[in-house]
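This is the structure I have questions about; it appears just below.
Excluded from the complex is one protein chain; the other protein chains are retained at their positions.
Our next item is chain A:
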Amino acid sequence: MAAYLIRRLLVSALILLGVSFITFVLLYVLPADPVRQIAGRSATAETVENIRRELGLDRPFLIQYGRYLAGLVQGDLGRSYLQKTEVAELIASRLPATLLLMLGAIAAELALGLTLGIVAALKRGTMLDQTLMMTSFVTVSAPQFVVGLLLLYVFAVKLGWFPIGGYGSFAHLVLPALTLGILGSGWYSRMMRSSMIEVLRADYVRTARAKGLGRARVVLGHALPNAILPIIAMIGIDIGIFMGGIVVVESVFGWPGIGQLAWQAIQRVDIPIIMGVTLVSAFAIVLGNLLADLVAPLIDPRIKLK
């Protein structure tokens, strides 16, 4: 177990190294010039060159990347070009909001997706099943900004049940978490449905019924733990998909998380912030997958971590 963890963490470090390199290359070859952004339109060529030298952006690529890495291993993500603040501080101040949103979204999509998936599997082939699956198809296909705006319009503007935007209370969380969660719930309900249908056909479910167990016990006690196994791996992968959605949803709802930070940084070519947010997101994805792999053997004793 300890050996497994150490190996996985080493592999994770390698993945983050790869992500940092690829992102750095992409930002380096980008035609947009960060120095122009900092200096402003009216700056002289001399000023521009001075700033470039000051930031070390005149050095060869490998040296720039080497410096960045050297800082990174000491936990230094660099300074924002425009805000002149430590990137680590910027991210740290906004990360809790994003984590909260992500937890809310995962809770929403699991609660919705798993329940609907189980119901559809149990009512397989009926009108209810077909309706649920049609709905899931719509939610999977709908763009998040549309879903977000729709929810805002109906529940915040028209009904006034929730605040229109901002951050601070549970009521603020509901709509953005639902926007993210509804998309995911479509995937989960479809996966859960097919997984559940397969498990309900299994011999051990027949055995459970032959013992004289009640329907609830058969479905929740015997079928569900087996059906949920493939879903767990999915949650790990899901965090990556969330990261994309969070940029959109945080903008729509004015949620002060790292998605908004990234969005602003991209518009201003603030490279240290883009790098920092990318690395933190990559770390979250790696960590999510590791957690999923650690949880799986708790449910399925056949899985051994080696």
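Methods note: a residue touches a chain if its C-beta (ideal position, glycine included) is under 8 Å from a C-beta of that chain, and two chains touch if they have at least 3 such contacts; residues count from 1.
Note that contacts and distances are computed from a predicted model.
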Protein name (UniProt record) of the chain left out of view, among "Putative tricarboxylic transport membrane protein", "Carrier domain-containing protein", "ABC transporter ATP-binding protein" or "Multicomponent Na+:H+ antiporter subunit C": "ABC transporter ATP-binding protein"
Residue of A:40, A:60, A:75 or A:301 in touch with the missing chain, whole complex considered: A:301
Sole residue of A:16, A:208, A:243 or A:262 that reaches the chain not shown, by the stated touch rule: A:208
Contact set of chain A toward the excluded chain (per top definition): 3, 6-7, 202-204, 206-214, 217, 221-222, 225-226, 299-302, 306
